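Removed: one protein chain of the complex. Kept in place: all other protein chains.
After this line comes subunit A, so read on.
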Amino acid sequence: MNAIAPASHLRRSFIYRLLAASGAEFGEVNGGAVALHYGGSREAELATARRLGLADLSVLPHGGFKGKGTVEWLTAQGLAIGPDSNVAYKQAGGEWAARLAPTEIFLLDSLAGTGALLQRLNAAWQWAAAAPRPAQGYPMPRQDSHAWFMATGAFVPEMFAKICGVDLRREHFAEGAIAQTSVAKMSAIIIRADRPAKDGRVTPAYHVLADIASAEYLWTCLMDAAAEFDGKPVGLRALRDLEA
């Protein structure tokens, strides 16, 4: 994939200037400009992701549905959603359905970033023409309201311990666990979604969702917290390589 200039795309990272200043090379994913890698060797960036890496996935499709009847409607659409709130459920295509509340589902696309699931759901959802309307929830657009970062590597729980009050160590915060809490004094959603490699090696990985208007602030805080552990920004390529 050839490098592109992020400013040439209408859909680009909200913090693309910070990423570019760190040496990011951008590529097109689903019509948007995403930081794919940071110029060094592929192996070195993968090693960073296994130690402590931060990636910006905000351009990848994310959204959701909420309201009475949401879970029933999504289940009818083929999603697998369990009964517990504050748990994220992995879907067949690698997407995550995060149950933030009994009737609120936040959907994160897989790192392929095609947006196929969200497109299908948004196309399928229709407000019934006349009352009485069935309780089926309603779309919850989050693409442009929430920044989406991913923190990967063995040192992520220690990094978060500096800026977040919730214990994110792996033995206390299971795969799929959700913490809706305060990160660097901002309200944020953290979801644990480990990246298992084909050789059985599992890299701890956490999605971070927070208000888009403060994306630069949060990214800077995370980078500052990560510096102590030699954490660096990584691109989408390294995140995909974690599962190779």
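In the analysis below, a residue touches a chain if its C-beta (ideal position, glycine included) is under 8 Å from a C-beta of that chain, and two chains touch if they have at least 3 such contacts; residues count from 1.
The definition used in the following text is that contacts and distances are computed from a predicted model.
Colleague: Per UniProt, what's the omitted chain called: "Alkylhydroperoxidase", "N-methylglutamate dehydrogenase subunit B", "Cell division transport system permease protein" or "ABC transporter ATP-binding protein"?
Modeller: Listed in its UniProt record, the absent chain's protein name reads "N-methylglutamate dehydrogenase subunit B".
Colleague: For the chain left off this view, which of A:Ala80, A:Ala101 or A:Ala227 is in contact with it?
Modeller: A:Ala101
Colleague: Which residue from A:Asn86, A:Thr114 or A:Thr220 sits in contact with the chain not drawn here?
Modeller: The single option touching the absent chain is A:Asn86.
Colleague: Out of A:Ala20, A:Val166 or A:Ala197, which residue would touch the omitted chain in the full complex?
Modeller: A:Val166
Colleague: Which candidate, A:Ser22, A:Thr114, A:Gln143 or A:Gln180, sits in contact with the chain we can't see?
Modeller: A:Gln180
Colleague: Name every residue on subunit A in touch with the hidden partner chain.
Modeller: 85-86, 100-101, 165-166, 179-182, 185, 187-189
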